[in-house]
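Chains shown are a subset, placed as in the full complex.
When the chains are written out, they are named A and B in that same order, and each has its own residue count from 1.
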Amino acid sequence: MQPEPSRYDRGLATMRAIFGPGIESALKGLAANSPDLARCLIEFPFGDIYPRPGLDLKTREMLTVAALTVLGYPQAELKDHIRGALNVGCTRDEILEIILQMAVYAGFPAALEAVKTAASVFGEKQQSANDPS
Amino acid sequence: MQPEPSRYDRGLATMRAIFGPGIESALKGLAANSPDLARCLIEFPFGDIYPRPGLDLKTREMLTVAALTVLGYPQAELKDHIRGALNVGCTRDEILEIILQMAVYAGFPAALEAVKTAASVFGEKQQSANDPS
């Protein structure tokens, strides 16, 4: 019988599932600046909240895209979560639809900023899809 | 062959589907104060955005509950949309789960305020469910 994984291990596994294996080096960068924030981020949002059974990962990522669009300032986090949303099954059209709806609740500037961020993620994916290597 | 419904008619139908028939008197109240805002509200969010096929009504209401929780100040609108979310198929547990996740993105005060608002809606529904009349 296996022991229950720690909050940290569960959080890291969830982050890998959402953001892909590249998350490890991003977390190393964060941990170099604030090891405590890195640990809290892994353990609380991704160890405690995201793995809860009440909502599936795709729905959670959609809600997070909405939340970050509304906040407006965290475009770097929005970029990560748009990548994450695509990884867990959102389509580009769904992401653009979420952003469009947020124009109603946080105004057009919020939606305009988020669309630019979404486009930069989509462009990057396009590039790598076209990459012949 | 039927003509396409106007933005206004489509918006009103969508609002009825989400908020129930009580919405008419709420809209009358709003229209008494600002007929133009009432018309814009019916036509743009509920006539143009919500009926779009890209996301179903239940998902839209979940995103709106997330957005209003993050904004924090519009508890009256959050109350209406929690009622709406329940009407279009969200469970209470899903609503509480959305609010819990928003603690990650907008902090605990946002989640605490939203839970109080959710509880007031749930209490009211409980009451009317228990109502012998």
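Following the convention adopted for this analysis, contacts are C-beta pairs under 8 Å (C-beta built on N, C-alpha and C of every residue); 3 or more make two chains touch, one makes a residue touch a chain.
These numbers were taken from a predicted model, which means no experiment stands behind them.
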**Q.** Subunit number of the complete homomer, 2 shown here
**A.** 6
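We adopt the following convention: only the chains that are shown with their structure count from here on.
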Q) So, what's the distance in Å between the C-alpha centres of chain B and chain A? A) 25
Q | Residue ranges of chain A in contact with chain B within the complex | A | 44-45, 49-50, 52, 54-55, 59-60, 62-64, 66-68, 70-71, 93-94, 96-98, 100-106
